[in-house]
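Of the protein chains in this complex, all but one are displayed in their positions.
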Amino acid sequence: MRTSVPVKVLAQLSARNLWRHRRRNVMLLGAIVLAVAFVLLANSLLRGWQAQMLDTVVANLTGHVKVLAPGYRDDPSIQRGFELPAEYQPDLPGLDGWTSRVRVPGVILSERDTRGVQLVGIDPAQELQISFLADVLLEGEFLASPADRRVLIGAALAEQLETHIGRRIVLMTQGSDGRNREAGYRIAGIYRASSESLEKVFVFTGREVLQTLLDSEAVTELSVRLVDNGQRDQARELLQRQFAEQEASTWDELEPMAASMFRFVDTAMLIWFSIMMAALAFGLVNTLVTSVMERTRELGMLRAIGMQPGVLLLQVVMESLMIVFLGVLLGIGAGMLAVYALADGIDLSQWTAGIESYYMSSVLVPVLLPYDVLRVLVLSLLFGLLASAFPAWRAVRVEPLDAMRR
Amino acid sequence: MSEQDFVVQCRGLERTYHDDGVPVHALAGVDFDVEQGDFVSLAGPSGSGKSTLLNCIGGLDRATAGSVTVGGVDLASLSSSELAELRLRRVGFVFQSYNLIPVLSARENVEFIMQLQGIAAAERHRDAMAMLESLGIGELADRRPGELSGGQQQRVAVARAIVSKPVLLLADEPSANLDSHTTAELLQLLADINRQRGMTIITATHDPAVMAFARRRIGLQDGLIVSDQRDEAAG
Partner (left out) sequence: MIAWRNLWRNRRRTLFTAGSIAFACLLLMFSRSLQLGSYTGMIDAATELFAGHAQVQHRDFLDDPRLRYRIDNATDLARQLASLPGVVQVAPRGQAFALLSVDERSFGAQVMGVEPAAEQAISTLPTSLVAGRYLASGDEAYIGSTLARNLGAAPGDELVVLGTGPEGGVAALAVTVVGIFQTGQVELDRGLVQVPLDTFQQGFYLDNQVHQLALAVDDLAALETVRGDVEALLPPELAFRSWQQLMPDVVQAIAIDRASNRLFYGILVLVVLFSIVNTFIMTVFERTREFGMLLAIGMRPWRLIGMLQLEALWLAVLGSVIAGLLAVPMLAWLSQVGIPMAGMEDLMGGFAFPSHLKAEISLVQMGAIPLVFVIGCQMSALLPALRLRRLDPVEALRAD
């Protein structure tokens, strides 16, 4: 005859023990719910931040993957360009959009002032699929084609230059022969982007127009946007194979600052989780140990009538897991409600200047990933298991003779 | 009489405790056998060693020297988990302070030990109810211990101890928390069980009423047996 582990009766016993001291266990449950709900909300806000970081970086002309000529990052000039085969079309899994650009530093002059900027020659139709230009508020007209001889400048820059739509400006930069070239262009439109620094830096014109000015057939970059960030390494490999002479890099290699902040957010989530759980642990262990100590005689009796110590241990662990599981479920529910309540996002516009440095935009929208919910659930249960170790050990140490003591 | 007929055999049983380094001889060499179906009371003043002897027989406490054999098995040769198994299947306990699980009803308390034994739900339920009814507390089956009187709780405890049909029932001061009327009822109950089911019962007590009910009365003093009387008419 085999002694079976009576899981069902142990579960019943655990549940009733918890219910018997419902006042204190409700408090404990409250603490767990609060901590879990907060961790989940914080998690989804941090995820929202990460999503914004990624959006910002990818949209700011970086893309998920970019092909550059070797040396371009140190010396961004048309000499460090490369020629794209005619009718080139990238063939990548998960491709969302792509474009090639000519991007060189230059100077913009109006009648009133002069500024240093990045000159970007674009294919407007392709550009609108992948970069922040798709989301700007535009006054005037957008560029019509890669051969459009007009320019698009940012609102902040227009203000500095004291210029307007329809006025002429002069662009000056270094051509493919190393000599300075300049030409006059008319302003087609003025864009207002999420950040002033974008407006001050980027001046757009048709790609072919800029190539003519630079006297070159080359482009300086090929930028690719993917549907899923997770596919970027694969896309980089494929592009590297296609452009063996050039360098294919992912956004995190191109923007190490954003990438390390991105990774830091991952770590921050775990740190917050650990701190909350550590704070909880004191209360949980305290309550569980009390529950064991109160029942010393009962546990001794169970041992005396022949319950194996392992079964006793299981009962304490079950009691811990039960309250943690209930708390985590309620906490996840409350956290989801909180996320839902904040679904329109938190308005950060009062801190416009500060949030740019954190790659945030003015509204922080929480992002709830099923993976995070699952992780909170699994880690919390693991924590419940860990927290029951000490009380369970106390329970096992109860001797059958303790049942006899008065 | 063959060896197997003795349910319990103690040989040179000693148990020494160390209280702050001073050795206390709770049992100082006890030899006795208990036959199948007997009703034995261990009597003696506090500190005479009767509880220790009972605990040694039940496998709750281990002998310092000598041996205890229950149903032909030497307890010293068993691991603690095998001892637990022995207690679960072959020994029933009735404690002085009932020791019921407060969060379980009377029936669930009785069923609990059968659940540990892995007995199927239907059988468990039937046996537990039958047991409670035969002890006259069938209508209280769904009450929790806190809602029962002392005598009723002790009946539930007895039901729990004998429901799994152990060969040996050990009762340590079973009447300590009961009034004389309830004690008489309990003793009648134990005597019935002993007679009808042939279950061996050993009680440790200093209550004369309990001693009077036993067929064999063993007197203990300072860890030694000082008297051993048999009264076939009792019980």
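First chain written, first letter: the chains are A and B, and each begins at residue 1.
We take it that a contact is a pair of C-beta atoms (placed from the backbone, for glycine too) under 8 Å apart; a residue touches a chain by one contact, two chains touch by 3 or more.
As the structure is a prediction and not an experimental result, all values here were calculated from the model.
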**Q.** Chains in view that touch the one left out, judged over the entire complex
**A.** A
**Q.** Among A:9, A:67 or A:276, the residue in touch with the chain that has been omitted
**A.** A:276
Q. From the list A:115, A:167, A:192 or A:375, which touches the chain that is not on show?
A. A:115
Q: Kindly note down the residues of chain A that lie in touch with the hidden chain.
A: 21, 23-24, 27-28, 30-31, 34-35, 38, 42, 74-76, 105-107, 113-117, 159-160, 172-174, 178-180, 256-257, 259-261, 264, 272, 275-276, 278-280, 282-287, 289-290, 294, 348, 351-359
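FYI, only the chains that are shown with their structure count from here on.
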**Q.** Interchain centroid distance [CA atoms averaged], chain A/chain B, Å
**A.** 67
Q) Which chain A residues qualify as touching chain B in the complex? A) 1-4, 6, 8-9, 12-13, 16-17, 19-20, 297-298, 301-309, 311, 400-401, 403-404, 406
Q. Any idea which chain B residues touch chain A in the complex?
A. 51, 55, 58, 60-61, 80-81, 84-89, 91-93, 95-97, 99, 101-104, 112-113, 115-118, 160-161, 172
